[in-house]
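All protein chains of the complex are present and in place, except for one that has been dropped.
Chain IDs A, B and C follow the sequence of writing; residue 1 opens each chain.
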């Protein structure tokens, strides 16, 4: 895994402070620019949309990621002048330590500031950050905050895409996010094989040298029994077999809470699938498209992923099994060419020869609850609200998706969502005993 | 009351068909232009907002009013080519006869078509309408539909203002709809007097010669007992006395359903009032403003209006009493200078010498339920859904507001809203036995 | 209409005070005994049930009707000792003047006091009331309160039946309230004829000599146009034709609010009808029974009643038309043998020769909103909460049902429910212009 910035190299005298500053600046410009590129194809009206409380408008993502740098880095700097005092409240996501955040479900109602002012805000923050980086000798703790801010912004790059996809999906005209030509997907997919992983103690979590979120540590040992894990993601065709076998009508395949939801919503297929006169279609970032059987099935809830696994007489891997298997494979050099954001396919692709899809393509539901690793302690300041307070009721997902930046993902990365949520780019990998 | 167009004059040979066509064209251009002028100060993002299911985005109002002409007039014309076949569904408000309307609560999620395309739609409809009016000898029934379309658009002009006001009110920065300078309101207001109206049989409803909605007829007699009615609207200062006397805490003043709402929402003042360190403020189309005691109190629900009347040991007038009193006053020539949309005050004004405020300033809650007049029958075609199907659970309001076009209002006009609704420009006039 | 008690006779010297007291005592015993007879067939568990917030447990009805006498009559009497101070709160229905009533939706959770204690409460109240009536020379105002209390209890007798019917209907075993043998209903019903009522001024409301609720006054004149009204209630067979014609699928037949409910609940038939393998059945107080086509259709909401009338190209009568027609018929002596509570049929019966069903059988929805008559003023004390505060959002029903005591109903009687409510014994009579 490449990393954005490496403090360690300085201490090792491998690089000078100036070189580090230069690296940070380059990374800063690249990440900030990427966010704006992702919004390029959208109109002011598109960027205003909030289609559900879980999702946020593009405009809000553009502002909130700047707010993060302003609030946690610039605000305490004597030279910096707050861009707009109202923004402190408006673009706070969930940091109660910084005052009551603006009501999440009403983010789509903030037409003013308009998008031009948000871009002016971004520019002002960028100028101040560049000045800071060029004029001051940055401390290690400042560098850490900048790294956190950039990783934070990369998370919102992916959310920007999941959220605008959801908003556009409610438009009966099924508009496309991107005019880009669709990847010419092959009709074939690698056959599914089972990788056998031996039992034993495995080291889990980040070793702390490179950037990682606090929830990836402390590193520790997990005792695992031998298990098998599938060599690629489950495909649309495989999931269709589950549907055609009455998967959504058989209570015994479902967890109790999942079955209740399926009944309540009379659900019969994944959220973006549409059963049309011309066969199955799915809504994508390229608009409505025919369903490709070889493509990995995506936008499943945890309940759907789990029910499919039960139907297949398999199960989902735990997050520890996933990490152990991914590390195992890394040693075998099989993770070279992942489908991540920079490729701009904006969709998962059929697994090709030699691809395992552990990184990229789709976030993979694990059976693990999102809980602290042994010895985890959240920081007591505002930044401590980043991860720790969400460690209840959610499930861990691993591996990143086609919308995750390549220098953002790593094997120890723990993403987390509620089991009913399916608007993220989620998929399924199976495991067995 | 001036009227937009008068077919009758043709039959009376007072005007030629060409003159009528010319009058219609003039009215058409004026009304359509007014709608666009009302949207001029808004950005594409402002026009996208839908703050609650009851309200619609400005963009939707701009489109739906064009849809009305396209659907009910142009669509059946052999020369006309539908602008965009998706619009038939997207911009249908509630005409089930024309297919299932797009989900009302999701109007704010339609970012595409964007505002430029909506203006192109308006232009295409306008050109087709002008061509129709210039090339064809219009029938009486066509003229009626055009008149209906123009009155329909005028209704949406007022809704455009009530809806954008509601949306902007949720922005914690309290932005103004209009940069216009506030009317320099006087500190004085006419003292409240009681007009005595004798009992007897009164003719109610439209006589059918000028334009009116179907719900204003048939004309008929109502037997009324003698009553008194107040000479102007209730002011903010008068309403404040009610609040300060604990009006929102005394159950005995409230209808049972109103009391339940007051309790549920812990309501203590009208919806746009704010109790600040600097005293009472209210959110207006001019932004947040100090409360002016002499101005008529507005944005009351029917429950608040009724509770205030009970507190004052009075009652609300019935719609028949209101109409009888207004007709009575008309004979006395006291209705000359009403505060209506063209004045662009965008707020109610203190009653001045000689003003009764029967027309303009604020819609006045009556105690009457919105029910059909004796002998009323809704048309059986799609246009028949305009009024009749709403004749349940709503209350009649009379008289128009500062946001009502002057050639749209008339004494027989029946507006209607649910008793809990307060986002319209509503006020109170008292009556007594 | 017979009346319970007549003060007027005393002033006319027609009866002595002792005779009046005796009449009151007789009436008191009869009404109180009737309530207990209605509960005789129910177990302690049956009497505990509350199946929805609108309905109350039988036990609560037994207690609340006693609470009424205790609170409004006995409590102020120096000799009387409150039976249980907790009951003041527990059995207050909606009198805010008497403190916050116990949460309506939780009446079914009060297992203690148990039913034996409630009967002891009734007995204690009865003994105190009898003592009062035998030892004191009652004032006219006291007599009025006793009359009110007895009429109040009679209202709860009907509610006891509607509420227990609803509760038992949710038991999948469809238990019967009554083991009584069903009336042997004839297969025939009188053909529906149209009674023509001339236009003119009609006196409406109670004249004040006999007992009536405050909402029945003041008497006043209503100017009515000529109309026709059907000679009997609409039958199950007639309503079935509406269903079979797709009545529940045709939006144009429905008021907008009604159509929204029909869609939301996918409603296709009246609430107690069941579409079984053996044909239509309906849940009744005698358990599940085959649908009898000649019986009046019942348990319709106002929306269903209105949609049926629209389908039949008719309308519902106003409450004034209903009263004018009923008075007209009274003069013709056609109201002799109504199906009321004492007959204990516990169901509506097919109209037989000479029967118009204006009184008894079913409450008839009118098109009138429940509003105050001209000059109505609610009393300012707690008793004033009886009727006035409900005069919003409800519809007037007239005529009583098979569950209404015969000395409780009268032509001027105004019952009222929300338009969506159908668990009362409601039916339809049509009108035309």
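The rule is short, and it goes like this: contacts are C-beta pairs under 8 Å (C-beta built on N, C-alpha and C of every residue); 3 or more make two chains touch, one makes a residue touch a chain.
Everything quoted here is computed from the prediction, not taken from an experiment.
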{"item": "Displayed partners of the chain not shown (whole complex)", "value": "A, C"}
{"item": "Contact with the hidden chain (one of C:62, C:167 or C:204)", "value": "C:167"}
{"item": "Touching residue (missing chain; options C:112, C:353 or C:380)", "value": "C:112"}
{"item": "Residue among A:105, A:188 or A:393 touching the omitted chain", "value": "A:393"}
{"item": "Selected from A:26, A:103, A:134 or A:221 as touching the chain missing from the view", "value": "A:221"}
{"item": "Where the missing chain touches subunit C, by residue", "value": "43-49, 51, 59, 86, 89-90, 102, 106, 108-112, 114-115, 167-168, 170-173, 175"}
{"item": "Touching residues (missing chain, whole complex) on subunit A", "value": "94, 96-97, 201, 220-223, 225, 251-252, 254-259, 302-303, 306, 367-369, 371-372, 374-375, 380, 384-385, 389-393, 419, 433"}
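Convention: only the chains that are shown with their structure count from here on.
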{"item": "Intersection of the contact lists for subunit A and subunit B", "value": "none"}
{"item": "Euclidean distance of C-alpha centroids - subunit A vs subunit B, Å", "value": "48"}
{"item": "Separation of mean Cα positions, subunit C and subunit A [Å, integer]", "value": "61"}
{"item": "Residue numbers of subunit A (touch at least two other chains)", "value": "none"}
